[in-house]
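My questions all concern the structure below.
Yeah, one chain of the complex is gone here, protein chain that is, but the others are all in their spots.
Chain naming follows the written order as A, B and C, and within any one chain the residues start at number 1.
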Amino acid sequence: MKGIKIVTIGGGSSYTPELVEGLIKRYETLPVRELWLVDIPKGKEKLEIVGALARRMVEKAGVPMEIHLTCDRREALKDADFVTTQIRVGFLAARAKDERIPLKYGVIGQETNGPGGLFKALRTIPVILDICRDIEQLCPNAWLINFSNPAGLITEAVLRYSPIRKAVGLCNLPIGMRMNVARLLEVNADRIHIDFAGLNHMVFGLNIYLDGKEVTDRVLDLIASGEAGDTVKNIPDFQWEQDFIKALGILPCPYHRYYYQTKQMLDEQLKDYKRNVTRAEVVQQLEKELFELYRDPHLNIKPPQLEKRGGAYYSDAACSLIDSIYNDKKDIQTVNVRNNGAISGIPADSAVEINCVITKDGPRPISVGELPVPVQGLVQQIKSFERTAAEAAVTGDYHKALLAMAINPLVPSDAAAKQMLDEMLEAHKGYLPQFKGLQSANASY
Amino acid sequence: MKGIKIVTIGGGSSYTPELVEGLIKRYETLPVRELWLVDIPKGKEKLEIVGALARRMVEKAGVPMEIHLTCDRREALKDADFVTTQIRVGFLAARAKDERIPLKYGVIGQETNGPGGLFKALRTIPVILDICRDIEQLCPNAWLINFSNPAGLITEAVLRYSPIRKAVGLCNLPIGMRMNVARLLEVNADRIHIDFAGLNHMVFGLNIYLDGKEVTDRVLDLIASGEAGDTVKNIPDFQWEQDFIKALGILPCPYHRYYYQTKQMLDEQLKDYKRNVTRAEVVQQLEKELFELYRDPHLNIKPPQLEKRGGAYYSDAACSLIDSIYNDKKDIQTVNVRNNGAISGIPADSAVEINCVITKDGPRPISVGELPVPVQGLVQQIKSFERTAAEAAVTGDYHKALLAMAINPLVPSDAAAKQMLDEMLEAHKGYLPQFKGLQSANASY
Amino acid sequence: MKGIKIVTIGGGSSYTPELVEGLIKRYETLPVRELWLVDIPKGKEKLEIVGALARRMVEKAGVPMEIHLTCDRREALKDADFVTTQIRVGFLAARAKDERIPLKYGVIGQETNGPGGLFKALRTIPVILDICRDIEQLCPNAWLINFSNPAGLITEAVLRYSPIRKAVGLCNLPIGMRMNVARLLEVNADRIHIDFAGLNHMVFGLNIYLDGKEVTDRVLDLIASGEAGDTVKNIPDFQWEQDFIKALGILPCPYHRYYYQTKQMLDEQLKDYKRNVTRAEVVQQLEKELFELYRDPHLNIKPPQLEKRGGAYYSDAACSLIDSIYNDKKDIQTVNVRNNGAISGIPADSAVEINCVITKDGPRPISVGELPVPVQGLVQQIKSFERTAAEAAVTGDYHKALLAMAINPLVPSDAAAKQMLDEMLEAHKGYLPQFKGLQSANASY
Partner (left out) sequence: MKGIKIVTIGGGSSYTPELVEGLIKRYETLPVRELWLVDIPKGKEKLEIVGALARRMVEKAGVPMEIHLTCDRREALKDADFVTTQIRVGFLAARAKDERIPLKYGVIGQETNGPGGLFKALRTIPVILDICRDIEQLCPNAWLINFSNPAGLITEAVLRYSPIRKAVGLCNLPIGMRMNVARLLEVNADRIHIDFAGLNHMVFGLNIYLDGKEVTDRVLDLIASGEAGDTVKNIPDFQWEQDFIKALGILPCPYHRYYYQTKQMLDEQLKDYKRNVTRAEVVQQLEKELFELYRDPHLNIKPPQLEKRGGAYYSDAACSLIDSIYNDKKDIQTVNVRNNGAISGIPADSAVEINCVITKDGPRPISVGELPVPVQGLVQQIKSFERTAAEAAVTGDYHKALLAMAINPLVPSDAAAKQMLDEMLEAHKGYLPQFKGLQSANASY
């Protein structure tokens, strides 16, 4: 290829400047000739604001990267080399419902692996599978790099229900966990290596190394003694029970609090709920402020305020991945891919989040064998949920959706599952065409 | 063998008359020459009451079966053909603690697969492993048939930590479920066949047949429409959410309510807790009444009141199993054995509860392949719990015990896990010698 | 069903009288109303001879079983309950080629798992898959019971490439091995039970029981000491190396001689080859004699000469299987079915030959876990061969066929594989329509 063509679907996102910055920074080794930002008509205004900023950034940096803006996805995809997807079907308003409706029933919404995540998946998977069909026709050699959430569940759906094999799911959590360990040890992050394995937002650091020497216990002791939070922006950092963290013996991710500290997390969320605040609403306000900034015709760099947004490292992770694929770097990155036996007990054809060697031929997972026995069960439970949810998203089968809801570890009863499901199907019905027939059938139950 | 020798450890149990009745009934094909009832000195009075009744029953029936009573386990085991274990370490008082302490923390006790079951396992497994060592020395060809709870977890421990291979765990739930299906369909139970697979108290009926023809959906429809409870004595039969039961597509066991109807079950138990009643206390009263009856020197049959006790079919299941092994019957029974690949995804060397062909060489599991995806996760989670709990029971490792507690699906937080664990370790300390050192170490945390 | 309808494809076979005898014998519990004998026009004469004999047998027995003769397979299949297939595409003339062409290259032909078996599979699988398509349309609830060879490979193809799930492959070897063990121990065969597991014509007796007590070593000692042959009609019974049979520790089947005594078997076959005699030719002569007998209008029973034919117990096995399915007998029979985890290391969706419980819902395999390490490799090698051969049969891919030939353990080189393949493709071309295009392509290599 002479010059790379990247297509970013959901290009009007507030994250885009980070992506543009990442590509500019790497231009020498990763010569992107064309960056296509694609969005839906409803997002056209944002697309143009972000696109204009992107052009100013490119100009300032003096790199010959063309920025194309379009609402015609198929036009954009033609002969692309890489396609990134960062879409939010139903906008932040839908996320607010994903979080608030469950809380009404005393249940954590959890927009990725919880009841909220189920609905985000039901809305998002059909769109992603449409994109996959377009890719197959228009740019069959392209790599699809998805960072729409729930990234693991979406990767599962792509692997099982699309013909695309060059697909990777991306999350910033592993990078964030590494950064956090570096902070704890007061060293530079590039001296830290962590053996990551698990599922998206359910990933564990099995071993932690400083300069190649294992320091897992030292890090866990620091965490046990409460010296530092290990959290992401949107998850409160309750102190872990110190004996629990030592007993666990491996590094949990921030989202594990939902499962190992369910009660505290729920109480916290119910407080916010009663004050009428959810993460979605906080984010909506942040977004508004960001776009105000982006409009400024004098702004020609990524504004530092973006870091607060919570998605730090996401686009950087994407640029890194593209760089390593394009340049056959064979470095190690943590991504969501076909398991292929790397984690025992998870089906070979299911998605896992795991350390991979990144080659021109894509990521190759590094085998970890069995996860520690005490965490196998929870990981399997989320995998059961993901597989059932993916099937529901593709088939629009009411009963599959109900099962996915009821088996989710955050959902405390079959009755609550049914009530939440029905209310959420109704609330999101504009974005769930696949459930149309069934919902009315369901109405007559 | 000329005449069979059976040793029943925990022979002073109120269940023993059912066992004796079962042996008498089968005497022609299963000629038991000696039945040894063994108990600990503290249980001697009950042993003698039950033993005297057993002798009257045998005499009445006119079968030449010798009843031996002893507190010397090793004397009894010499050259035994079958050893049954129905022990309750710490008596019903311990069970009451297993149930009540968790409720204090707003957590279901659940005396088999919950926090209560964890402690029952910690108390019972060392005793069972002692018995295994005795069997190895004194009657290495004997079959060990355990129906002490938690029967699945104990089988797991025996398979992993004892040299005994001729070991089977037994539960009356599958028989009860079959009876219940027969009631629902208004047919005789012997026309019903169910493909059972899962774990103890976590077993599913994958397919249900009437006269060999599948009627699974018909049965699930009946259950969904609330026509009949499918419950055991000690579990309230809340109505299943009808769409859930249809979506599940397989028959759950009564204990599944703890996981799929957690909220309702907890609310119900908290009500009892506040009224100061737990199942343990109900049972204690029933036991007292039963022993009053057993004392009656005119009683020479199993009194019908025993059926109320909740353990119906237990001893019958044991007699059936012994009969089929002894007579190489090759019929199908549902028992807890080494998985051996029969359920995909569960380790080959772990215990499962599954339909087996019963031969003179023991039970052979019938392969079912993969469980339905939506239930795999929960089954794996209980298996993680069982394996971790078994390791804690054998090693007396405080951290393993904490992990077992914290990963149990009924336990809502690491903090609650730690508090319950500490209080329960203290409450049961007389029966947990393996934790002695560690507990004091723990005190200084 | 009121009265059973059985369709026998290849009904003009000399084996049919055994099948008819078996059905008559079981009439009381297995009331067959209609037996349809189907054959191709070229086999019409034999069909009529055999059909007339069948009618005389039924009349003599006084059972109201209708015998229908037809060359219209689809007419026959309508609403069938059981379909048995015993076809020989290309007749015995093709078998002679299967055996003789390899010998020309110094290679054993072996008409089931060897180069000869590869060609038998290439000819037979497309026909069987056609039958499967007819079954799907005309009698979707019917059971397909195939005893055409290579029965394992054909079952593999049916499981992977047809929509039919109610399919069983049948071989008389396990019954024969049991009979032989009974002879060795001088006891009645019904006192012997053997745990069979492996692949078709690659099955092992893992444990042998007399009245439920293990006697494996005793039987192997008898075999080691050469007291008796354990062979089938068509395999010479060279003495096993006594230390080898003890070291093996499990009972091999007669066909194992091809792999563990390759040299002796080859030498023997080369002798016959030079004398211009192969098994196919011996069988051709036997067949001719049998049909002479069958023509006799006074014959109204199965003639005893049929036993010599080599297929003893085949039809009996089929009748037994049909009986147990129809009557939900839950007895144990050894058949070829989907593995489903019963043998570790073989794919769950591959065919294995294994002890099953026979229910109305079909055979359920009994788990054996891992085969002994030393035999795993050979079993896997034959499974690799079977899977590759099945793919070649379905796709008509020349390279797949070459691979199947070259990886067969009897084939000593890539060059010999290619030569045999080309000569056999030519020799059988009339029966290999799926290879048509490719063969001419190949000609230009």
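Note that contacts are C-beta pairs under 8 Å (C-beta built on N, C-alpha and C of every residue); 3 or more make two chains touch, one makes a residue touch a chain.
Since the model is a prediction, treat every value here as computed from it, not as a measurement.
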item	value
Contacts of the hidden chain among displayed chains	A, C
Options C:378, C:393 or C:432, residue touching the unrepresented chain	C:378
Contacting the left-out chain in the complete assembly, out of C:31, C:212, C:236 or C:409	C:409
Residue among C:246, C:309 or C:330 touching the omitted chain	C:246
Omitted-chain contact residue, chosen from A:3, A:106 or A:369	A:369
Chain not shown, touching residues in subunit C	240-244, 246-248, 260-264, 345, 373-378, 380-385, 387-388, 391, 398-400, 402-404, 406-407, 409, 412-418, 442, 445
Interface with the unshown chain - residue positions in subunit A	193, 207, 209, 211-214, 328, 330-332, 339-344, 348, 357, 359-361, 364-370
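The rule is simple: only the chains that are shown with their structure count from here on.
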item	value
Chain contact graph, described as a line, ring, star, complete graph or other shape	line
Numbering shared by both copies at the subunit C-subunit B contact, with half separating same from different	same
For subunit B paired with subunit C, centre-to-centre distance based on mean C-alpha positions, whole Å	45
For subunit C, residues that touch 2 or more chains besides their own	none
